[in-house]
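Here the complex is missing a single protein chain, while all its other protein chains stay put.
In this document, chain identifiers A and B correspond to the written order of the chains, with residue numbering beginning at 1 in each.
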Amino acid sequence: MMINSSINSPEIVIILKSEIRDTETIPLLKILNLRKYFPVERGFFQQIFSRKKEQVHAVDDISFSIKRGEVFCLVGESGCGKTTAANVLVGLEKPTSGIFRWKGEEISHKELKPKKENIKSQIVFQNPYTALNPRMRLGDAVLHTQIIHNRLEDKNTKKKLRNAYLSEGFLYLGSIISLILMIFAFLIEGRGAEVYVMSSLGLFTTGIVIYAYYSLIQKKKIADPSVLKLFDEIGLTPSIQYYKKFPHEVSGGEKQRVSIVRALIMNPELLIADEPTSMLDVSLRAGILDSIKTLQLSYNLSILFITHDLATARHFGDRVGVMYVGKLVEIGEVDAIFQKPLHPYTKALIEAIPTPIPGEKNLNLPKGEVADTISPPSGCRYHPRCPIAELSLCSVEQPPLKEEAPNHWVACHFAKNFV
Amino acid sequence: MQTQEVNVISRVRLMIGRVWDFIIHNKSFTFGMLIFISILFMALFAETLAPSHYAERHKDCGEDNPYCRYDPPSAVHPFGTNLLGRDVLSRIIYGSRTTLLIAFSGTILGLIIGVPLGIISGYFGGRIDRLFTLIADSIYSLPSLLLAIALAIFFSSSGLLKIVAPVSFATAVVYIPTYFRVIRSQVLQVKEETFVLAAKAMGAGSLTILLRYITPNVISSSIAIIPFNMTDAILTNAGLAFLGLGIAPPTPDWGYDIFDAKDLAKIRLYPWLIIFPGFMIFLLSFALSLIGDTLNDKFNPLLSKKFETK
Partner (left out) sequence: MTSSTPSLVKNSKQSDNQPLLHVQDLIVEYPTSEGNLRAVDHVSLSLKNGEVLGLVGESGCGKSTLGFALLRLLKGGYITDGKIIFDGKDIAKVSDESMKNLRGTQISMIFQASQNALNPLQKVSRHFKDTLKAHNRWNDESWNNVLELLNRLEISDSRLADYPFQFSGGMQQRIVIALTLMLNPKLIVADEPTTALDVLVQARLLQLLKDLIKELNLTVIYITHDLGVVAEITKRVAIMYAGEIVEIADTVTIFENAAHPYTKALINAIPNVKDTSKKKLAFIPGFPPDLKNPPTGCRFAERCPYTIEACRKERINDVKIPSDTGIEHTVKCLMNDDKFKHQFT
């Protein structure tokens, strides 16, 4: 879409459009039958007396795809498995089973992990307050991704970094040599051995002094232009000042922006955002989402946006997947899901959100509690709470995810009645 | 340029203000630090400060005492002299070197071994962790003086090392588990933080995570232990010397000087022989405890959490 607006010649537009269609039909990432079970941690006596191996069905057989340049929202209550799914996709958790197709090619789970030559996805975590290393300057925290993958481009940065590393080398080398010297001194005994003790102490102190000098003074001078550019783009201006601040010196919203920059610095094609705004103040949320949107357009990102807040999903997302107890119950375009939800759970969720409109509301809330993930109910997992469930069918047969309306997939036996 | 200079000046002012604030709010720490620094100063400039060499045998302390034996405190020998006519003040000033050397080497040895083991054990967990914890727990039950005695017999050399080696070894061994435990429990906490997870998601390896993300965040908690470790080293040294397992005579050492004057008859007749070195040992360990208490409040994760409750 962006390309369209920037090019005027109609012929080129047509060609590009057809190309885009081609690539559009193949999603960026297709996930098939993803499962992730965790073993249940059991008490001492249970371990001895019970043979049954229990598992938490955190993610239980879900399939969905993320198209290029879209925002796919994964919505659900806490414990429904949406965060687990995100962690699997960024390589932090190993799935129990599942097939991944990256741009149509089948890849193993290992290939989802970031590697030097190939960084597919990066993640922004929910809690900005703990997501940054308190001992690293904001700029260094971002730069460190590049350092890990040895992708530094700026020569100046490289040089200064080398100096800083050298000082650390002095510290580690100095302490190791002083340790050896000291042990040596103790072993040789006799006169003159105290020289070794003294010299080892001296070496240790020198190491610390050199380390302190370089890491305090030399590292302060580093300011990588690529990081500064992204800081500017996301609204952390003046970027050079933010570069040198420590996490405790900035607010939660600014921390989250740094986390986003850190995720984007390696140009991933997929950004996974795990409730990036839920811990921030209302007045800042829209700003953060706005920045993500801008960056998404300029870097042509696909975003997997995980949230429990349906209102945000409605405003931010292109497509939505609703999860309940490890299962996807409904997938569809944002407008379709919110205007005409087909699954009773989605309906209840949408109805339950407090709206900023004063006045009396009559809610039909589902009875009971969220199902247990260790031994989920048979058949449809929502049937014990569902107002339209028919026990003979819903408690026996698990409804498959079916396309009930165009691009609108629902896992409910009675979805047809509502189309 | 000018504004930068102004900035520097105001920054320096701010820093001085902060230091002053710290001094005002932590009087006991400042007091302890003053004592400690003056003893350190004494050790560094012993040659200049001491009225005579520690082994010099003085003469001519009046007509009745030509070899200066047990000369009571006077203007010439402010702290008196001992049996061999050696100046007690000079021996105390030179003796601070031995004491501090023991304190430092014992502490650094303990730190260098205990901290990395704690980090590795906490981060990797599993079997390594269980093994290390088991060893640490069993060492924990050893009294440092007993270990030092055993080592002192093993190191049968003479000279300074005779006492430095066993004492610093013994205190280090006894304090390794303390460093290990404190660091390990901190690592267990820090490794669950989101920024470690983020580093993993970035594709960082274990070594990078250990060096860049975990170590800087846990190392400060070991600082609180250092003064206590040093105190223990000094007291163990004194104890060892008192038992006669310490240093050979000409080398100055506070502990040995007390040992030298420990006869009841001598204490009564020549109290300065035992009062001054004993006071110095007390002073140094007192100063270190003052420092340690404040550091403990600032760096001990358990204590600082208690104050943090919102």
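Please note the rule applied: contacts are C-beta pairs under 8 Å (C-beta built on N, C-alpha and C of every residue); 3 or more make two chains touch, one makes a residue touch a chain.
Note that this is a predicted model, so its numbers are computed, not measured.
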Which is it among A:161, A:227, A:349 or A:394 that touches the chain not included here?
A:349
Residue, one of A:106, A:153 or A:290, that touches the chain absent here
A:290
In the full complex, which of A:41, A:105 or A:369 touches the chain missing from this view?
A:369
Consider the whole complex, including the chain that is not shown, and state which of A:165, A:246 or A:338 touches that chain.
A:338
Residues of subunit A in contact with the chain not shown:
77-78, 251-253, 281-287, 289-290, 308-312, 314-315, 335, 338-339, 348-359, 361, 363, 365-366, 369-370
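What we mean here is this: only the chains that are shown with their structure count from here on.
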Whole-angstrom distance, CA centroid of subunit A to CA centroid of subunit B, is 47
Within the complex, subunit A is touched by subunit B residues 101, 104-105, 108-109, 112-113, 155-161, 164-165, 168-169, 193-195, 197-205, 208, 212-213, 216-217
Name, in rising order, each residue of subunit A that touches subunit B in their complex.
90-92, 113-116, 119, 122-123, 125-127, 130-136, 144-145, 148-149, 175, 178-179, 182, 185-186, 189-191, 193-194, 197-198, 200-201, 204, 259, 262
